[in-house]
Structures are given as C-alpha cells and as structure tokens.
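Notes to accompany the following structure.
All protein chains of the complex are present and in place, except for one that has been dropped.
For clarity, chains are labelled A, B and C in written order, and residue numbers in each chain start from 1.
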Amino acid sequence: MSPIQEQVSAVVLGAFNSPLSLESAAMPEPGPGALVAHVDLAGVCGTDVHLLHGHLPIPLPIVLGHEGVGRVWSLGEGVNTDFSGNPLREGDAIAWSSNIPCGRCHWCVVAGQRTLCETRKVYGVNQRFNEFPRLSGAWAEAIYLQPGSAVFRLPDGLTSEEVIALGCAGPTAVHGVIEVAGITAGDTVVVQGSGPVGIAPAMYAHLAGASRVIIVGGPLGRLQLAREIGVGDVHIDIFEIPDAGERVRLVLDATPGRRGADVVLECAGVPEAVAEGWEMARRGGTFLALGQYTDRGTVPLNLHLITRKQLRVVGSWGFAEKHYLGHIQALPGLAARFDLPRLISRYNVADANIALSDMGSGRVMKPVFDLNSQ
Amino acid sequence: MSPIQEQVSAVVLGAFNSPLSLESAAMPEPGPGALVAHVDLAGVCGTDVHLLHGHLPIPLPIVLGHEGVGRVWSLGEGVNTDFSGNPLREGDAIAWSSNIPCGRCHWCVVAGQRTLCETRKVYGVNQRFNEFPRLSGAWAEAIYLQPGSAVFRLPDGLTSEEVIALGCAGPTAVHGVIEVAGITAGDTVVVQGSGPVGIAPAMYAHLAGASRVIIVGGPLGRLQLAREIGVGDVHIDIFEIPDAGERVRLVLDATPGRRGADVVLECAGVPEAVAEGWEMARRGGTFLALGQYTDRGTVPLNLHLITRKQLRVVGSWGFAEKHYLGHIQALPGLAARFDLPRLISRYNVADANIALSDMGSGRVMKPVFDLNSQ
Amino acid sequence: MSPIQEQVSAVVLGAFNSPLSLESAAMPEPGPGALVAHVDLAGVCGTDVHLLHGHLPIPLPIVLGHEGVGRVWSLGEGVNTDFSGNPLREGDAIAWSSNIPCGRCHWCVVAGQRTLCETRKVYGVNQRFNEFPRLSGAWAEAIYLQPGSAVFRLPDGLTSEEVIALGCAGPTAVHGVIEVAGITAGDTVVVQGSGPVGIAPAMYAHLAGASRVIIVGGPLGRLQLAREIGVGDVHIDIFEIPDAGERVRLVLDATPGRRGADVVLECAGVPEAVAEGWEMARRGGTFLALGQYTDRGTVPLNLHLITRKQLRVVGSWGFAEKHYLGHIQALPGLAARFDLPRLISRYNVADANIALSDMGSGRVMKPVFDLNSQ
Partner (left out) sequence: MSPIQEQVSAVVLGAFNSPLSLESAAMPEPGPGALVAHVDLAGVCGTDVHLLHGHLPIPLPIVLGHEGVGRVWSLGEGVNTDFSGNPLREGDAIAWSSNIPCGRCHWCVVAGQRTLCETRKVYGVNQRFNEFPRLSGAWAEAIYLQPGSAVFRLPDGLTSEEVIALGCAGPTAVHGVIEVAGITAGDTVVVQGSGPVGIAPAMYAHLAGASRVIIVGGPLGRLQLAREIGVGDVHIDIFEIPDAGERVRLVLDATPGRRGADVVLECAGVPEAVAEGWEMARRGGTFLALGQYTDRGTVPLNLHLITRKQLRVVGSWGFAEKHYLGHIQALPGLAARFDLPRLISRYNVADANIALSDMGSGRVMKPVFDLNSQ
C-alpha cells in the first residue's frame, strides 16, 4: 500500500519461562481470502500464563495473543464481506475467532463438533513467528487473518473495550453454558470460580433468565467487582468460608426447597471443585465441567451420586465459529446490562511480562494491551 | 371367596444376616382399588443379597421379592382394567411394577421424575410383614397389590419364564439405556458388566439398533451364556485380561477409527469401572452410570477427560411405571430375538437361602422361585 | 370459624349468551386437604368470552374465573404448607394453578404430560355452582381450593396486581415458550399476536435472552402499551400493514442475514397466521402453535416448506402445576423488568358483563375484578 513498508511491533515468546521480547516485523500484504488488521486491544488470558511456562506443547518462537479487536488495514482478493455476510471495508472495526477448524475431518463434518477438530489453527497458540505470515498473534500492532478465519464487523455502538472485556471467556461461555449445559429461564445456577471464565458464564446465566446466580469464588476483590457490576445474586467467598461442606449448605439454603441448583457451572479449573459442585446440584440437575482445561490429575469422586441423583455431567472444550458469532450477537445485550469495561486493566505492550505476572497472581481480572490507540 | 380361608407361604427376612424363614399367612381379600394375585415365578436380584446383609435400611420382618409374575386371584372393588386400560379378569396372567411413587411430591409432579420420589412404596423392600396387608413381597404364594400399583396383563404368547428372566433389570434398562442414555441406531455400545443388569442393557442396545455391542465382564460362564443367546458382538473377559489399559485398547480396536464407543453403559457396580469406561467412550460420547446403585465410596477420577472429550455422563436410578410398561411392550420383541429362559435357574422356595447364596457368588445368572406351578 | 356463617358473592353463568348474575353462597369450611381463600383480584381471559358464548361444553350453572390471587381464609386438616413446601398460614397471600390433573392416567403417569390429562378439574370451567363446594371459580369473594390444588404462597414483595397481570397467559408461556419451543439466549423471536397470550410469551422471550423480539399484532393501542413497558424490540401493526407478504419482508429485514427468525411464537389464535409464521421462520427454525386453542377449522398450508426448511412445528396446550410454579418463580424477575400493573384495567364485580364485553372487543388488555380490597 505504502511505498515504504510499514514495520510493526509484536510480543514474542522465544523460550519457555523466559521473558517475552518485543520484536519487529514487516507489515504483510494479505493474500487471496486473507486480510490484515491493525490490533487495537488484545487480551491476556490464563492460558497465556500456561503457555509461558511450557505447560502446553506449542511451537516457538511465537507471537502470543488469542484475544483481539482491531480495524481492517487491507483486504485480500475476494474478501468483501465478514463471516456473517456483512460488507467489509478497510477501517472497519472487527474481531475474530481465534481458531480455524479444518472443516474436513470426522469431527468437523460427521460429528459436527468443530471444537474437537485436531488440526485447527489457533492464533497466538500454534502458528510460528518465523514462518509466513509471522504475525499470527494478537499481541502485536497487526495480525494476518488467514483464509477461513471467522472475522466479524462489530455491531454499531459497541466499543473495543466492551468486546475485549470477556476475551475468549465470552465465546467459551456461549458454547458451554448456552449450548452444552443449557440454562432454562428460571433456573437456579451456581458458578464455581470468579475469574474471567467464571464471570462470563455468570453473565450468560443472567442473560438466559436464571432466577438466581450463586457465585462461589474468590479472592474478595473479584467477588466485589462482580457484585458491583451486577453479576451474581449471591456471592460465597471460598477464603472466608474454607469448608466445602459449609459452602454446600449455604448453596442449598439459597435454592428452592433446599433441593440444590438446577445447573452448576464449574469454572474454577481446580479438580477439588468437582465433588463440591456435585453436592450443590439438585437431583436431576446438570453439572458442566468447563474449567478443567488443563490436566491436573485425579481427585476422589463418588459416582454413586451420579446414579442416585440422576445427575447429568457434561464437558465443554473451547469454542468454534458459531459460538464466537453468538457472543458477538449477545454483546450489545450484555454491554447494556453490565459495565464490561470495569473488568479491564490496561497495560502497555512493553509491559507484557508484568501483565502476565498480574494475570497469574489473580491481581487483576483481565489485563489488556493497548496497541494502536496512542 | 372360599368359606375356609386359604393359607399361603411366604419367605420372610426376620433379621439381617440370618437365614430366611418360610412363614404362613392368611390369603387376604383385596380392598377397593387393590387386587390379590397368585405368584407363579419370583426373581432373585443382587439387591436382595444387599438386603439380607443389612446394607440398606429396610423395616423387618419383611417378605422379600420385588420381581414377580402371576395370575389374578381376586379383584378389589373398582378394578376391572390393568394399568394400560386392558380388561382384567380373575385368572389373567399379570406382572407388576415393584414400586408405587406417591404421585404428589415435587419429584412426581414438578420434576416429572417419579424414580426420584422419596416416599414411594416398594414391594419386597419397604412394606412390613407384620402389618396389613402382610403379603407385600413376591417371594410368596400370593401378593397383595395395593391401589396405585401398575399391574399389566401379559401380552398373549408371552410365557412367565420370559417375563421373569430379566427381572427388574429389564425396566431399569428401559429407563437408563433407552430414556436417559439414548441409543441411536448405528451406535457402537460398550456394556461394562455381564450380570443381569449388564445383559438387559445389552439386549436393549441390540433392540435399539446398535451396530456393535461390546461386553466387558465376567466370569467366563456369564460371557459364554451371553454369547450363546446372541447378546453382544464382542466379549472381553476381565479375568482373562486383567489390565484395564489393555481392555481399553481392545475396545478402541473394535470401534470405527479407534475413536471409542458412542455410548458406554456402566453396569458393573464397581467404582473402578468408571475411569476405564471414560477411556472407552469417544469424544462427544455418552457414559451412563447405571450400576452404581449402592454407595461404595470414592475412586480417583480425572475430570479433565470430561472437559477435553466433551463427554456426557448421566445417571439413572431404578425405574417407574412407564419404564415397566415399556419393558412389557418390548418383551415380545426381545423374546423373539433372544432365548430369555436360558437366563433362569429354578429354585424351590424352601431353598431361598441357597438361591441367595448362588446369586451372591455369581454362580447363576437369575435364580427364580417356582411358587405355584407344582 | 365465626358463629354466623359468612355469605360471599359470586359471578355466575347460568345460561350461554345470557348476562352473568351476581349470586350469594355460604362461606364453606375446608375439608381435609383443602383450603378456602378470599379472592382479592380475579382476571378475565379470552377463554371466558368463549365460555359465555357456549363455544366449549361446560356444565352450568358455574362460577367463572380461572385466574385469581387472594389470601388464605381457612386451612383444612393436614394443610400446613404450600405446594412448594413453604409454611402456609391463614392470611398468607396466595395464588393457585387453575387445574388439577388426575395424577393417575396414562398422560399423567406414563407420558408425563399432565396438560393432556382428560379428566382434570379446572376452576371456573368444569365445576358446577350447584354442587359442593359451589365456590369453584375465581370471580367470587371466596374460592374453595380442593385437595390436590397447587397453591403457592406469593414471594415477598410481589403485589397482587403483578401476579394477576398476565393471568393464565403466564404459566401458558412457561409451558409453550420455555419448555416446548425453548428459547436459546441470542435467538431472534417473532411473536404473532399482542393480546395477553402474545405479551406474556414476548416477556418470556426477553427473559430467556432473546437478542430481538419482533411483535406482529394490533390494534395500535396494544402495541403501544407493549412498547411503553419495554416488551418487543420491533412492532409491526397488522392494521397498518395488512399485506402478509409485506409483513414477512419486514420480519426478514429484522433478522440476521435476512434468514428469518430462530423461533416464531404463534399467539394470534387466527389460523391464517400460521402460513405467514412459517415464512417468517428461518430454515431449521421453530414454530410454536400456542394460540390455536379453539378449533377454527382448516386453512391452506404448504408442507413442502416444513420439509425444505427443516422446520420444527410444535404445539403447546395450557399448563400444569410445574408451569404455574415456574411462572411464580419468574414473576419477581418479570416485575423488576416490566411494569406489569400497566396491563390491568380494574372492574367492579357487578360490571362483569361489561368486563367480558371489553375483553371480547380487545378494548383493554386484561380486565381484572377487584373483589375484597374495598
């Protein structure tokens, strides 16, 4: 586009457990079916902390970042609409699903479970920095969105902050809470966990008409933030009430007839939360394992509970295009109801290491890099 | 009816872990809405062994027996049809559901889950021998079927042996396998366990169009009996292959693309079977906990599997009237396909202690008392 | 209770198409399992207009009224809790489900569809005035609530006006919209009809997280009332736009990608609305026939649409106890969101004929009799 090719900065992970570095790359031209976008805001997710520590087998070096919102810089040949068919032009504000399922395997075609695709590409997770097109993570001033990406023009009136606030927890909640667990209007819902993957499911439980949302989490700061923006009707602090049995009693007290919750959403990521959650569910109720994203080994569980209570225990893994679309469509409603930007803490991209550290410690809810607004 | 009141024999449990005794009681006259039946055949179930040993808090003394088939001796006032509306007359061959949900509680009315009713009456389990109407178990020459009982006239052509052969495992399978787990025609199904509660679910999996039924159980005699009557396509003997990992490999080998089974039916009652079953299920598959009827404590389980594989783990507890009806309606089809009477070993009612002992040891598949055919 | 037996007034239908009369009856004492309540407010429903005109085969004479809210006057023996198990005392504010399914028939026990029970008792519809207990309709100063009635103590903070505002349309919507049709958060929903049975489903669609609710109805006054209290995002006036094809175009314009609505709720009661509604639904969408409560004959329909669009067309008939309970539990949330009392027009019970006439003409949304507040 410009005679002198633009250079953009990117946060690169070169080695596990080492500091991230800020590197430079040439702004790429989009090939057919692709587009290149400037990134405005990029989110930091708990998974990024795991990536830094080498808990997952990813290629290096890599530009991190699977949560982003930005503006179209250049459209490749043949690209003139977004994934929903809306016209797309340079400068349009967009967001994109972080993963591209293959669309051809058993899981994509036969099972219809694109979240289970084993060869999907994931921005910020499995695309190398030292190979074309290099800029495949959101922690950079620009990102190359490959053919097949689910890119969405943002609905009018929605701000970048509102879109990035829930990060990947938003579409993950659409998949787990709305599609897999299924909230029926009037349900009493327990959410175990109060990080982003607890807050987003709790918001969706409200949106889906839950009559009562009980959040069991901590630390206190996160619960207070949730309470202040109207997420959750009852908040139980696991640090204040360290006894699981006592927490179960409190939850039962908050459900009709002390029968337990219709739906329990496990968003804690701690295996120990499971047995507690099964006790909190009513007979015939549903328990969603949403948070057990990483393998943290076994815990003692009593399956007799499943039989006797006729529980339904379901699992949900990540999200696919349709869930990302669902989240984009739900955002105006969520933004009208909850002060989403309150969840964000802004960082300069040069402070990426600090942002990751703050995320790891739970000091903030959602660190966000401010990339192109200066 | 007769001027001299008939006396009938009944097998009574007077104290836990003590021999059963054969006692006598007067043949009762049915009150309004009730009926009295002669019992022809009565089944012995694994639960009866638990009852003998005091594993469940039941009232004593009690006439045991929750599985029975017989003939109407006398109809109480207002009783002229069976539960399905078919005309009912003295002498008609009948069977009956062993439990009577209250029909008024939250679980019966609101949840629509009559299996969860907390105050249901259960023949042979929670009705005392020393209170009216005394004869409330099937291990007797006659049984008093109270108002509200789901009594069914047997379809023409069905023999008593065919009805008693699966015992309560039949309606339990209708509930768990057909209603809760749900087999889709073409599914690959694993059944863990080869006792009556393994055989009945396996038969129902065949009936529902499973493309392959893999039975993982033992001992060899039970597997051979299953094979001989055409139940199961693949049989894995847990005594021959004691390594769970090896069994999982064999199951995967027997599933399309080694992806695992669409549905795993846990019918073993052993908590250790659960982790193995989760490994046998395909991603997106279903695991039914049907066998964990008694509380045998915790085992180590990894919930990460539920999240990553997007498993659906469901539980099913006993059965209600509709499942018993479903079983009666399915029996002609099952009887045409499988030689049901092969499952039975007949005992004289005087040998009740031997029958219970043989059931406990797994020496026979289904002990049955022959009560009125002499 | 009192030495001189209280007399209460009741609105009685003595003959079809004749004026209602105000008659007097002795205040009854509740028998075991029953209770007697003072009625505070009673609603007029479109069905009452049909009853007046003899469109349905009901017994005469009868106290009309199947929608009511009141206070406990006297509890019969054994009654000390409401249907949910909450303690119940004289003076407590209550509401009750208008029908009592038999609890014993095929539909109640086997099918688990208590709305299909053929022998259920319905207050204000099939209980005679000239037989015990006479006071079986809500258009009276008192009502005798028989054993088996689902009576609910009102949640704290809920007013009588808020409870009566939606009348039977509330639980009908819980059954049809939430249970049968099933709204998924994010759905685009069309509601055909803007009477009470249109407004209540539209409210429930909002509650269940619909991203957009499009009301197609009239006359203008009803649409304006809906708009003023925040029900519906788009309002299409069938009198302003009499062409069905044009209305379909407007609905498509209001749906993502012009693909049509995810769910169409037919609440018009006019057979002609059906073909129009099928055109408004997206491929793979759901159409609920909720309004075709009375048999108004056939209309031309093209089933090819069902096949080609893979539509799901479902029907929902009335409601049962669990839906009434669901409505009571949802009311605090609905009341917080919508100004429910705005729907009400109060009438003196002596003006019952005027109220019915105003309901028939659609001049008001929900006529309500004020019975005990003077």
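By definition in this document, a contact is a pair of C-beta atoms (placed from the backbone, for glycine too) under 8 Å apart; a residue touches a chain by one contact, two chains touch by 3 or more.
These numbers come from a predicted model, not from an experiment.
Asks: May I ask which residue of A:G91, A:G112 or A:G230 touches the chain that does not appear here?
Replies: The one listed residue touching the chain not shown is A:G112.
Asks: Check the options C:V79, C:V231, C:V274 or C:V368 and report the residue that touches the missing chain.
Replies: C:V274
Asks: Where the complex has a chain not shown, which of C:A26, C:L301, C:A336 or C:A350 is the residue touching it?
Replies: Per the contact definition at the top, the residue touching the missing chain is C:L301.
Asks: Which is it among B:V79, B:I164 or B:I178 that touches the chain not included here?
Replies: B:I178
Asks: For the chain not shown, which residue from C:R71, C:H106 or C:R249 touches it across the whole complex?
Replies: Within the whole complex, the residue contacting the unshown chain is C:H106.
Asks: State which residues belonging to subunit A touch the missing partner chain.
Replies: Where subunit A meets the chain not shown: residues 84-85, 103-104, 106, 108-112, 114, 148, 150, 321-322, 325.
Asks: When the complex is taken as a whole, what residues of subunit C touch the one chain not shown?
Replies: Here the touching residues of subunit C are 106-107, 111, 113, 115-116, 180, 257, 259, 266, 271, 274-275, 283-284, 289-317.
Asks: Touching the hidden chain in the full complex, which residues of subunit B are there? Just list them.
Replies: 84-85, 174, 178-179, 183-186, 204, 207-209, 211, 256-257, 326, 329-330, 332-333
By our rule, only the chains that are shown with their structure count from here on.
Asks: With chain centres defined as C-alpha means, what is the inter-centre distance between subunit A and subunit B in Å?
Replies: The computed centroid separation for subunit A versus subunit B comes out at 45 Å.
Asks: Give me the residue numbers in subunit B that touch at least two other chains, ranges are fine.
Replies: 106, 111
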